[in-house]
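In this view, the complex is presented without one of its protein chains, the others remaining in place.
Showing chain A:
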Amino acid sequence: MTGTSTLLLAANVGDPDMSVLTDDPFWLILIKAVAVFAFLLVMTLFSIVFERKVVAKMQQRVGPNRHGPRGWLQSLADGVKLMLKEDIIPTLADKPIFILAPVISAVPAILAFACIPFGPEVSIFGERTTLQLADLPVSVLYLLAAASLGVYGLILAGWSSGSTYPLLGSLRSAAQIISYEVAMGLAFVAVFIYAGTLSTAGIVQSQHDWWYIALLPSFILYCIAMVGETNRTPFDLPEAEGELVGGFHTEYSSIKFAFFFLAEYINMVTVSAIATTLFLGGWQPPPIPGLSGLDHGWYPLIWFVIKLLLFIFVFIWLRGTLPRLRYDQFMAFGWKVLIPVGLVWVLAVATFRAYQEHVSDRTPWLIGFGVVVGVLLVVAIIDPGAARAQREQEEAERERAESAPSLDRIPWPPPPPPPSDGATRALAGRTAAGSTAAGSGAAGSAGGDKGNTTVIPAGSGPRQES
């Protein structure tokens, strides 16, 4: 450390000393990389069983208890089984992309973990290093970039399957992930204002005195966005099994399916790790007097893992508790609630910080102006949206009243002609099946009309569809 850099460090508390990391010999980098990779795999295997066990407890079931001690090796057994399963590639699939998509989905998920700090300086085989694979001056940007690269895997999987459900599922996933990414980014801004750095290690160090969970709206915003970002319940619309079968991975089997599963759980671990690092003080021990001594050596690793597991438990808890949102509600929530709230909160934090740190004679005037502009805009936004929603609701209500099924609108099957052969009976059955499947009022009545008027040649033969 030279004098100037010490000065810089003193001036900007957040900027960490990165020389410890860049001095790592190659064997140490290799060990750490393998350790991070192994950590992610173990966390995935663990969280799958943990999730199944916790959800089972919440639903008063037993849960997996056969493989390994108390069933803890269940997901390992599943993984091996999936590995040995037949690898089915549909004939309509775009083969190279179909094979590549799970890889594209899983690799960025693993990569995102490179910048997560597990702990402070320790010594491994006599070499001083921090418990972090890499620290960049723009770590958080890297995290966001790597975490969102996985969406390519989803969209390519859906597109290359050559099937309808995966395509719809992948389009939904993409729209969902990009929508909630905005809210996620907004949640970070307040943290950066206080930390003054984008380096993850620096952000953890700057939380020495107080954790950024105190920026509560940011934390809540991030927690909601991270659930949306990882496609988990209650935001698991891309794989809404009631409407889309399995979503983007409908056509996938064997290890390729396992990779999507792996990517989902690694993403869950990653966003939990980001939340831990940015809002819960990373590897810092909780600010309880007796525990402050446990902030060096290997102890911080324990704090980090405990906080991580806490988030994973919350994910599972949400899944055990909440039903899935409807798609338009979900998107509206992201764009009409999370984003404006995030922007207003950023403005509020910035104003408060500026007032606190840089107050002088003319500044309160400027700040007041900013607040007034912000409030006016919020009012301007909320009002037309509410009016529009109300108008639309009334319109929908009227429409529903108009198209409400009455007896003469129900598409009854045509009155049975004198029974001559089996073809007509089959036709009647077919019309009924068609109108039930069509569902909504307008389409159903159209199908019914068609059934009333069209004559199907008797030679078409009976076809079992119901």
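Some points to look at:
Quick note on the criterion: a residue touches a chain if its C-beta (ideal position, glycine included) is under 8 Å from a C-beta of that chain, and two chains touch if they have at least 3 such contacts; residues count from 1.
Following the convention adopted for this analysis, contacts and distances are computed from a predicted model.
One chain of this complex is left out of the view, and of "3-oxoacid CoA-transferase subunit A", "NADH-quinone oxidoreductase subunit A", "Cation:proton antiporter" or "Xylose transport system permease protein XylH", the protein name its UniProt record gives is "NADH-quinone oxidoreductase subunit A". Across the entire complex, the residue among A:55, A:305, A:318 or A:354 in touch with the chain not shown is A:354. Touch with the chain omitted from the figure is made, among A:84, A:288 or A:401, by A:84. Within the set A:209, A:328 or A:402, the residue that contacts the chain not displayed is A:328. Within the entire complex, the positions of chain A that touch the omitted partner chain are 18, 21-22, 24, 29-30, 32-34, 36-37, 82-92, 94, 99, 102-103, 106-107, 110-111, 113-114, 133-136, 140-142, 158-165, 167-168, 171, 174-175, 178-179, 181-182, 185-186, 188-190, 192-193, 196-198, 245, 250-251, 254-256, 258-259, 327-328, 331-332, 335-336, 339-340, 343, 346-347, 350-351, 353-354, 357-358, 363, 366-367, 369-370, 373-374, 377, 380-381, 384-385, 388, 465.
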